[in-house]
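Below is one structure; the comments refer to it alone.
The complex is shown incomplete by one protein chain, all other protein chains being positioned as in the whole.
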């Protein structure tokens, strides 16, 4: 993307957006005066209180700089080095983190499972959960990681989550949720954050915020508080304990305040729905898979892909299969951006 | 520190300060529009250009979220797991990072050396640099890490640095500089950044910014560019590659622009000098060690310590030895703050 | 297996055999007198000379206590922590070493590939060898590991090996061979050790001996001698550098002397062939896959499996699929043992 690309034409990811104005204001306010470092500031305490309200129970919270760190730290606190992490084969932890989970866990093994829409198939989980358990020759099944919303934009229903939670619990496994787009899932399902996490068995949640309005602030929400002390040591040791944590805290405090996180997510979801609605009507466009949140996969004719690229549109294509395209919307996407894209597709498809 | 502590009375560290207004403005500007993620944005490229100008050669730059990450990543790129890191026994990497270097290096060993003012003694380095070299029973001497300015507020002179650089080079060791307070050292010495780093043999520099005006942005400046690719993989894997890197880039770009980094550091140093000047005149106050930058150690009578604490002053005391106190100033410390502190000490010493 | 099991009825693995008499004699001889430790003894030097003769070039040799250690050390010397190891999904390193490769490599990722008879499919390798190469978001393809003979008893032909070697070389990947049953492969193929290893591109060979006549001695044969120093440090650090290495050296020296290693392997192979011949004639017995070395898979009727178990036979069954059985022969298996087993199968099948 050259610097002259109209930014309204970027649909490659929700991480190309900037930050919500409320977040910027909060950071500005946080910049004055002195504050105790390393999370001993008032802002960090406030984030914990807000999270406890939102999740309807006392939780601990660790602020981290990336979703990869949130995931890797969480997994390290839930599996021994000789353990395995059961996850979907298309999961971000398996494909897109350069082995961060293996690094943080000191070499645990990710066991990839199948399932539609990047959701773990319960039957595969059931088999893997007991595979070589207790046998020193194999890695020990230790933790299940689910992504909500999934990497392909689908959302686990509450029933689906509960099923995976039950299988995990029966096999004595811990449950981690990669919630890089957790807000989108909550907004999509109309279920409470509590129902979708600890009430379904989730021990640790990677609470993504950066893709949905903050600058560089994500968090781990700790439901199993016996893990908090270990996580604190691991975070420090990983270079994730920032001295001026007030700046991350300010972002998350504003993000959680007045339901900004859910409003942003609902907007991103609505933009994806609007896009789907528009594209469906165009001959030759074939939507693919579930589009429950802010990610939309579809098949486009080759001349459409080429036409969009010539227009300066930025998006992933031909990465999964020939002609398959991914569009991602965000809190910053406007209806105008979407309508322009739909029109462009229509024009090139004609 | 309760929320009602007058923040002007915090002298515990330079990490309790907020952010420079120029930094805040840059972040605000960066919040609008879309930008490519993971360092492919224009801002990140601009930081690299600025660093190359400042260091008078092409350098690579990695933006990271903490100084601990900068140090640990740098060391991991310079030593194998069976290597040793020769450092001062009082160094931050040895005492205050919860084993982050050991984690990132996959278990290299930190070998603590002595020396006044937290500066490595050249004779000790010379001995350690060859200790059991090539012998598989011992860890292999691999990298020297110097802190500039040191943890006690001293600054290596150019000659001192060159001596350590020569010893390292002769023994085939690599050289890392922990520059958490690098700006303060440059401001103090009146030498160029190039002289103080790669011209003295430094391979990788942890370029600290957070203590001196940014929010949550530090960097590794890569002089040995054969390490760049490895550092990029290691950073991603460590959860240090932020998606919206533009926000860190904006901070550093503003920090380096118009010499803000040196002006901030010079101010912090001046405040420490003003404090030293004021305290020296007070009977019973004994300055300790060099105070070349923004850290001042001194011995205070017990009643002075107690009086200051009762006034609400925040500072470290009785941690190194009974009666020993550390005061740290920052870019945000005002002459008034300093003068108030001096007066308070005088009052309690009377 | 109770202590009263007739040991002639154990066909579960070649690791249940004892040691060749020549090996025992060599160990006995080695027990007298003093010898320098840690591989500085004459015996260790002799092993290196023998290996250099056998492989028709100067090689370095590391003696290790297990095949898992040989594999994990080799892989650690060929991939960075952020790299990936391309291997067959049925490989021992992937399934049966409790994550030893992940431990030794500091968290590299094993990427499982398919292919018949536990041989890597060239097309799958070709695709995986370039997957996300150079992209910091994914692990970096770094090393290919082939098992010769394979875990299912097949043997890569020289052409097959060369093909995998070429693909590896073109993609810039290193090549490791897990030769836990290397002797069996050499005996089966009638090709020289040199042809089957470095001439086909192998950098490091896990040279298994324990399954074929030694007590507790395996080795890494180092063709890429730029890796030797690193391997020595890694081995020491892994607790694999024995002080009285003379005892491992004595075993390997005797093992390599007078072609004992090949004679033992040829015998084990012949016993498997004899077993196959015998079983093929029995109605209801279905041999499965290639049986090029000393491992034989077949499908047996349920009543045969039960009958054999009742007779006290020890073997793996119903682990891969219902009715599937694995028989393994060794240097210590006698024709009588085989014929007894064939008769027993025949009796239960009747």
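Structure notes:
Letters A, B and C name the chains as they come in the text, with residue numbers starting at 1 for each one.
Everything below uses one rule, namely that a residue touches a chain if its C-beta (ideal position, glycine included) is under 8 Å from a C-beta of that chain, and two chains touch if they have at least 3 such contacts.
Bear in mind the structure is a predicted one, so any value in this text is a computation, not a measurement.
Considering C:80, C:99 or C:184, the position touching the chain not shown turns out to be C:99 (whole complex). From the options C:54, C:72 or C:308, the residue with contact to the chain not on display is C:72. From the options A:48, A:92, A:119 or A:234, the residue with contact to the chain not on display is A:234.
Among A:80, A:112, A:284 or A:312, only A:80 touches the chain left out of the display.
Check B:62, B:139 or B:254 against the missing chain and you find that the one touching it is B:139. On the side of chain B, touch with the chain left out of the figure occurs at residues 81-82, 95-99, 102-103, 105-110, 136-139.
By the touch definition given at the top, chain C reaches the unshown chain through residues 1, 3, 7-8, 10, 13, 15-19, 21, 23-24, 27-28, 30-37, 40, 42, 64-73, 97-100, 103-104, 210-211, 215-216, 233, 236-244, 246-248, 332.
Counting the whole complex, the residues of chain A in touch with the unshown chain are 38, 80-82, 106-107, 136-137, 140, 230, 232-237, 241.
To be clear about the criterion, only the chains that are shown with their structure count from here on.
Of all residue numbers that take part in the contact between chain A and chain C, over half occur on both sides, making this a same-residue interface. Compare each chain's C-alpha centroid with the centroid of every protein C-alpha atom shown, and the nearest one belongs to A. The pair of chains sharing the greatest count of C-beta contacts is A-B. Computed centre separation for the pair chain B/chain C is 51 angstrom, with centres defined by C-alpha atoms. Per-chain Cα centroids separate chain A from chain B by 34 Å. Between chain A and chain C the centroid-to-centroid distance comes to 42 Å (mean Cα coordinates, whole Å).
Within chain B, contacts with two or more other chains are made by residues 233, 236-237, 241.
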